[in-house]
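With one protein chain held back, the other chains of the complex are shown just where they sit.
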Amino acid sequence: MVGKSLVQRMHKLGVDTRGSGLTDVSRQVGDWLQQIGAGEGLLNLFIQHTSASLTIQENADPDVLADLLDAMAHLAPESDVYRHNSEGPDDMPAHIKSALTSTSLSVPVTAGEMMLGTWQGIYLWEHRSRPHQRNIVLHFAGTLLETPAE
Amino acid sequence: MVGKSLVQRMHKLGVDTRGSGLTDVSRQVGDWLQQIGAGEGLLNLFIQHTSASLTIQENADPDVLADLLDAMAHLAPESDVYRHNSEGPDDMPAHIKSALTSTSLSVPVTAGEMMLGTWQGIYLWEHRSRPHQRNIVLHFAGTLLETPAE
Partner (left out) sequence: MVGKSLVQRMHKLGVDTRGSGLTDVSRQVGDWLQQIGAGEGLLNLFIQHTSASLTIQENADPDVLADLLDAMAHLAPESDVYRHNSEGPDDMPAHIKSALTSTSLSVPVTAGEMMLGTWQGIYLWEHRSRPHQRNIVLHFAGTLLETPAE
């Protein structure tokens, strides 16, 4: 990594969710890294919402994701105790679930690939019941595989 | 973003809290970015405490923040089950709440402005009952709007 100057690239990734659940965005993120010619560096993901969030979880057994949804619903249940309820009973639980998970994540990159563990996938976690359009800002800072003439 | 070399800037932001609650620090952070002439890049926030934390949440309806406080108090209640109680009944719950939220956050920046979603605010979350002086370290890496002669 010595001797190449660092550059940065940014991209807004739109994701259409189907309502409450986890959407694997690893491939789309990996495709973008390839497209910009990322070499080594750090990828940051930032979701521009407060009722959806990011998580890195097991991508092998879909039962893990189903159990995660149930566990989170148990920790932040729909209830009539909330003051903030004008947007529906699923709204305040969605904010709580977002606070308990991640708005931003960083993943190291080498040879243009995210250094994810064997079973790790990057998920957008939709906490609202209905489908939403969500945005994740991707930011890469590092070296490029073939530095364009700058 | 091509052709400008990356630089970094750092700043320690002091925040006086009024005890348990969420303090919106978005404006102070945005002011600092303007002051250093930030262009495009990544802002990182790091809180130097283990009984206060960071979160990005809705800044429109204050009821969301009140409900968040209640939900977190429910997940990490004051109790006599804790071994660590010499600093008061609110201390161990504060550590648990910090573990469940964030010590560091990253936010992309473009044209000197944080790319926050429409309803997103950055909050320092004080988990202790009494007022405290807290420190957040801000780190920006990216380009500057007008690069000074270096």
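The letters A and B name the chains in turn, as written, and every chain counts its residues from 1.
Methods note: a residue touches a chain if its C-beta (ideal position, glycine included) is under 8 Å from a C-beta of that chain, and two chains touch if they have at least 3 such contacts.
Please read all numbers here as calculations on a predicted model, not as lab measurements.
I'm checking contacts with the chain that's been left out. Which of A:Leu100, A:Leu124 or A:Val137 qualifies?
Among A:Leu100, A:Leu124 or A:Val137, only A:Leu100 touches the chain that is not shown.
Sort through B:Val25, B:Ile56, B:Met92 or B:Leu124 and give me the one touching the missing partner chain.
B:Met92
Contact with the hidden chain only, please: which chain A residues?
With respect to the unshown chain, the touching residues of chain A are 1-3, 5-6, 40-42, 55-58, 61, 63-64, 66-68, 70-72, 75, 100-102, 105-108, 110, 115-120, 141-143.
Which residues does chain B use to touch the chain missing from this display?
Residues of chain B in touch with the missing chain: 5-10, 44, 46-51, 75-76, 81-84, 92, 95-96, 98-100, 102-104, 106, 135, 137, 139, 141, 148, 150.
Criterion: only the chains that are shown with their structure count from here on.
Please compute the C-alpha centroid of chain A, do the same for chain B, then give the distance between them in whole Å.
19
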